[in-house]
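Got a structure for you, questions after.
Only a single protein chain was left out; the remaining protein chains are all shown in position.
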Amino acid sequence: MNIFSSADPAERLLASVQPEAAKIPAHIHTDPEIYRLEMKRVFGRVWLFVAHESEIPERGNWVVRDMGEQNVIVSRGEDGQLRVFLNSCRHRGMKLACEDRGTGKSWRCPYHGFTYNNSGNFVGAPYQREAYPEGIDREGLQLIEARCESYAGLVFATFNANAEPLDDFLGELRWYLDILVGRAEFEVVGVPQRWIVPTAWKLPAENFASDAYHTVTTHAFLAKLGLVKGVDFGKIGYHVVPAGGHGLGIGTQEEGPWYPAELRAEYESRLSLDQLALMDRIKNFHGNVFPNMSFLIPNVIEIAGKRVTGMTIRQWQPIAPDQIQALSWHLVEKNAPDWWKELGRKTYVQTFGSSGMFEQDDTENWELQTRNSLSSLSFDEPVLLDYRMGMGGVPMTDFAGPGEVYEGKYSEAAARGFYRRWLDLMLAEK
Amino acid sequence: MNIFSSADPAERLLASVQPEAAKIPAHIHTDPEIYRLEMKRVFGRVWLFVAHESEIPERGNWVVRDMGEQNVIVSRGEDGQLRVFLNSCRHRGMKLACEDRGTGKSWRCPYHGFTYNNSGNFVGAPYQREAYPEGIDREGLQLIEARCESYAGLVFATFNANAEPLDDFLGELRWYLDILVGRAEFEVVGVPQRWIVPTAWKLPAENFASDAYHTVTTHAFLAKLGLVKGVDFGKIGYHVVPAGGHGLGIGTQEEGPWYPAELRAEYESRLSLDQLALMDRIKNFHGNVFPNMSFLIPNVIEIAGKRVTGMTIRQWQPIAPDQIQALSWHLVEKNAPDWWKELGRKTYVQTFGSSGMFEQDDTENWELQTRNSLSSLSFDEPVLLDYRMGMGGVPMTDFAGPGEVYEGKYSEAAARGFYRRWLDLMLAEK
Amino acid sequence: MNIFSSADPAERLLASVQPEAAKIPAHIHTDPEIYRLEMKRVFGRVWLFVAHESEIPERGNWVVRDMGEQNVIVSRGEDGQLRVFLNSCRHRGMKLACEDRGTGKSWRCPYHGFTYNNSGNFVGAPYQREAYPEGIDREGLQLIEARCESYAGLVFATFNANAEPLDDFLGELRWYLDILVGRAEFEVVGVPQRWIVPTAWKLPAENFASDAYHTVTTHAFLAKLGLVKGVDFGKIGYHVVPAGGHGLGIGTQEEGPWYPAELRAEYESRLSLDQLALMDRIKNFHGNVFPNMSFLIPNVIEIAGKRVTGMTIRQWQPIAPDQIQALSWHLVEKNAPDWWKELGRKTYVQTFGSSGMFEQDDTENWELQTRNSLSSLSFDEPVLLDYRMGMGGVPMTDFAGPGEVYEGKYSEAAARGFYRRWLDLMLAEK
Amino acid sequence: MTAVSQRVGVPLETRLAVEDFLVDEALLLDDRRFDEWFELFTDDLVYQAPVRVTAKRGHEEIVDTIFHFDESKQSLGLRVRRLGTDVAWAEDPPSVTRHYVSNVRVTQADAPGELVVRAYVLLYRSRGDRGLHDMISYVRWDVLRPSGSSFQIARRRAVLDQAVLGTKNLAIFL
Amino acid sequence: MTAVSQRVGVPLETRLAVEDFLVDEALLLDDRRFDEWFELFTDDLVYQAPVRVTAKRGHEEIVDTIFHFDESKQSLGLRVRRLGTDVAWAEDPPSVTRHYVSNVRVTQADAPGELVVRAYVLLYRSRGDRGLHDMISYVRWDVLRPSGSSFQIARRRAVLDQAVLGTKNLAIFL
Partner (left out) sequence: MTAVSQRVGVPLETRLAVEDFLVDEALLLDDRRFDEWFELFTDDLVYQAPVRVTAKRGHEEIVDTIFHFDESKQSLGLRVRRLGTDVAWAEDPPSVTRHYVSNVRVTQADAPGELVVRAYVLLYRSRGDRGLHDMISYVRWDVLRPSGSSFQIARRRAVLDQAVLGTKNLAIFL
């Protein structure tokens, strides 16, 4: 049977995507029809990361972001409330905000001057009376607004009125996000770096969610340069599969905490003892919030005798079946000493982000996987990729955190969970 | 109901495009399937502007143009008659004319040398007897010819054998075209400027047909620089909705004519008194010949104490759902004094065309509307654009010209008419 | 009836492609749906040229090539056998070979380090035991292998398990390939030149298979510069239509052989008397192995009193409906004297390949045919191209070689055969 | 165009001063210091960019009766003043531009003291949020007049290398 | 940035020597002789590429708190050493790069003997097997110090011309 012969892409998926059997067809990464469907059924349904609260601290602050293919304004209103609006004028669809960020009480459309306040209300247009003799429909001209909620400083939004609350969406992952960004007050350093990567969006997502194993090979230079001892720096620790398609990996070390002692008190005030105990053992910490927001505490490395790392969150923003806009934020504890902020920033830039020594190698893999995925479309039978790593492993019973947790980081269980969630969404009619 | 779920694009349109309710879904501008359908059902059905007669004044002159996606040769035959041929050799489809314009009695295909005279007849091929022992099918090798008619120097063509005569197609618009290009003998100055604009083709068309209102905001610089008094220079005048999807706006002033007195006599000899009276009150004059030819007498501005303007016609040639080739011609009265020709040209270049101060701002709007239109594709429900401006207005009864005419230029009635015609064509099977 | 209205591209083809009537619709060259279908039904079914044996002479040598859209490794194993593998890791689809060519016993994937020997067997992965507690499925991780056979040093491959043997696929063409590349031991000079040409892939293929006629016009400069006598240098000779969609043209001259006498003995030892007799009369020799491998002994020209030519084989590798990657190899007899190798190489570079004086003119035609083909999509009825040249001609009965052979080179019979084979494949369900 | 042969050399200092002048002019444009840039032109300025057509070899390629720019000092000033307002939407947010000036050739003009300066300019224009950019290529012929320690531009002729421009507008300067 | 006006000229020899230096530096990069290239920097090197944002005219376009590159001699050395290993996949096979250096302007720095060198750099990067390439445009501000018969680079500030970079990574040097 030629699964490609089916006209309905959803049917094609049902016939070929088998997360539990650990078989994922390569073509799903770049099939244009699947991409169009993803934009609706995945990005149109779930909560999407849009900003960190520290990016818009003051009333009137706003930034422009994308939610899937929708361009939106993430804004803090005069009432201090966070709101997300489609960046599209209700008159004839011009962009209201053409710059990346700003501050103000309202947006005035450059085309015809319709003006909206930052609660999304239409507040006026030039020569309104002459232009609209019957009066203008103020209510009908409200900005299209997405639901907006945040957790531990991470702001999410969705255009799906029926989506579960953000807390439920994040579910078991929250315990780990507490450690990541809840352990202290964090702030974004500057702005996100942004660049275009010729990759399908799911490849970086699955990599951060589930792939500790690639570090042995892809990032072998780390050992070669003596920045870590041994190539298996990504092996010891935990592989975590929270419900809902999220995933993470936690590398551990036993030499004690590497973060500045000054921060200890704040951590204690915000974390449970279990969380704090884990925090102190972290060596690296990576994961993905379904579908396309990833986070990372890069593997602690030794530079000039110091143990350092520079934390990042990132978004794999799809802009085409085989292309994303990568956004990479560097975050640091607001109350950290300056030497740590300086060191963290430099380490982040050196390891991840547009010029990061790790990121470079990753982008190379994703680009070429994407290329091969494209070509797999012309086979009669799908080319099946293999996600069996870690199958047969037994979840831990004595681990403090929630979710399905495995001892040792080499597994693709979280990737299997990612594709299960993805498939469920793709097959669900609204 | 998810209108996007319907497989048939025409059905999707029927369900979402509501010209009379003044609701137009944003996605129609960039949906690839709608674009493909437009190429057949709109550009394949109606008369399309291809040239001004003054571009090919002599027998043997020809220019190369596009009709929707078809590349054509617009030619004046040895008999002086205008003909339009598909620029595609009947042998194996090579282009016959590879340059923009030329003069000659025939075209010789560069691939195998098939030759055609400028009446479209096949006249020979190399080694014909050896190559075609059974003889060559001269009739079968006639160039594919479009119907070609002109009005007031404007040359139109269509590949639709069943299209109504051009006069009927232009209908009520003719009275206004008389004023625009019929009031005197006009000539194209040089050649059209051409450039690529990242916009869907309907956005500039509706703008010229119906949008006087945007000038207040988009072209506010005009008042800022004191080139006009007040930002509402686009307000006073008439909004005209001729039958057939065409549209125009006529700005008026009462300080009397600004054109050179030398031309008065010619105008009088060619216009009715009503037309002449209107001509003398024109301050700006813009419109669109359905589907994608626009015309403009830019708002008269004061430069160095002189009241000047520089007339243009333009074509929004679609080359992709989100991209057009803009062609912008400058026309001037053939018998105008040199100082007027010089001034008109300089004013045209400064205000419109590739570097025009007005055009720049317009292109910006169209580009970003197009971007938002693309993104609207991933919603379940269409994002509806609002065209209610001027609704409830009462047409004038005492206006001299034909069509539905409104006092005051701020209205979207002509845009509603544009989309009604567009929808009728899109839904009509051949 | 609007043949474009049919949803099924195959149906559209059946209704419009008429090889025997010599009518081929222009749109088949660039219709994206037809292209997708071609990738499966043509490039997924037949034997495709991938390399010349001299490119990988030693055990462990390999080159990377494309088969339609599939990127493959063509390798000579430790056992000396030629094998072709999909250049895609069985784990998660990363490319195994990222460079153009190499030598080695195995490939190690840069992403996670899965390693495969050059017989296609999985041989290991890092920390295998930890990563795959249940053991790793060595058999399931065999590289995806294509069938690979060669004829006269030309290496072909196919992913179609049911394809006939290569000998049957080439069939009658073999007699001519013997002359082309079997008459002596040949070697590729350096590597193929590669460049991107904005043409649909079938246009160059039909040109080489069947189009001697274009030389009169397209390559008229040859006569103009006095490099040949008369423009009809492409007229005298034979037009050959072997079964199976292949085609070739053989130009003849009677001034005797132009190749180095030193090679005569080798030719004699490898050719039949008939083949040798024909070889001695060759003036030019061009053809196409269905679907997209072409070959050419360019028309012998006189430079500095010497009669010279430089042989080439090429592949028209589709990368998009309107774009190919052209690969052009120069081949020379391994045992030829150095002066001949030097002269042949210079003549090849001057006449064909990326800067070749002939090739330039050809690419121009193909590009513009492609452009017109794109536009033909928006007609209701297909624009039919004309392939009637040579119809009514009577095949020779006394020609030594196999296939349908016509006296005189001006014919499109081979093109008709090309499209018949193409249509049969396109309409065949697996 | 000045034939390659019939060229009169200029003193080394002049040549280098001209190169500095062109480089500094480019920076003013790319930093969008348009008012300062505007000062570089003489009052009798003629600033033109004719339109190119695709023509057979030996036929007219440049149409000198219609232009992409057709400016006097006054009209150029209007463009600069417009960019000074807060309603010049087209370039707000502005494109990032980079005028790469190379292949500079300086020769004496007929008018005493005047210089004819030919240069190739590759204009990079970054566009949107998709990592795209336009490349606008043209050859420029300037007439420079000494002015104080530097020069002023009395004539500028920019011949663009495309018949159909691959950029959404010329809201920038050549 | 140094205003165009307040610039102090430098001797002709210096100016040409600097141009040669920049051209040779570009060749070292494009030939991927990174070890030799690394020698061109002083030990107190500061090498930064700030991040650009799309902003309204008159608002901050360059964010100087986060960078695409934020290097000391030591961290730059780490990058160079990495490229020396056989596991630097990102650039193996390497991109073919070509650093087109133009619009060079050399002026005296405040510190005696030091030079401020401004240059435009158009970085061509060839990509994949589809005939594609990236074009990375930036302006560079260097501080050069005399060193033997040549110079060393003490400061490098590269301001990229895109807010969203159109290249898959910066596994190359600016």
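As written, the chains take the letters A, B, C, D and E, and residue 1 is the first residue of each chain.
Following the convention adopted for this analysis, a residue touches a chain if its C-beta (ideal position, glycine included) is under 8 Å from a C-beta of that chain, and two chains touch if they have at least 3 such contacts.
Note that this is a predicted model, so its numbers are computed, not measured.
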item	value
Contact list for the unshown chain, restricted to visible chains	B, C, D, E
Contact with the hidden chain (one of C:Arg101, C:Arg147, C:Arg307 or C:Arg420)	C:Arg101
Which residue of C:Glu53, C:Glu206, C:Glu367 or C:Glu412 touches the chain not shown here	C:Glu367
Contact residue for the chain not shown (choose from C:Lys105, C:Lys224 or C:Lys334)	C:Lys224
Contacting the left-out chain in the complete assembly, out of C:Arg36, C:Arg194 or C:Arg270	C:Arg194
Contact set of subunit E toward the excluded chain (per top definition)	12, 16, 20, 23-24, 26-28, 30-33, 36, 86, 88, 91-94, 96-102, 122, 124, 126, 128-133, 135
Hidden partner chain, residues of subunit C it touches	98-102, 189-191, 193-198, 217-218, 220-221, 224-225, 227, 303-304, 325, 330, 345-346, 349-350, 353-355, 357, 359-361, 363-365, 367, 371
Contact set of subunit D toward the excluded chain (per top definition)	1, 4, 12, 15, 52, 54-57, 100, 102-105, 118, 120, 122, 135, 137-139, 161-167
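Everything that follows uses one rule, which is that only the chains that are shown with their structure count from here on.
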item	value
Most distant chain from subunit D, judged by the mean position of its C-alpha atoms	C
Where subunit A and subunit C are represented by their mean Cα positions, the distance between them in whole Å	46
Whole-Å gap separating subunit D and subunit E, where each centre is the average of the chain's CA atoms	27
Intercentroid distance (Cα basis), subunit D paired with subunit B, Å	32
Subunit E residues counted as touching two or more neighbouring chains	54-56, 89, 163-167
Touching two or more other chains - residues of subunit A	98-99, 110, 194-196, 217-218, 325, 361, 364-365, 371
Pairwise touch network: line, ring, star, complete, or other	other
In contact (per the touch rule at the top): chain pairs	A-B, A-C, A-D, A-E, B-C, B-D, C-E, D-E
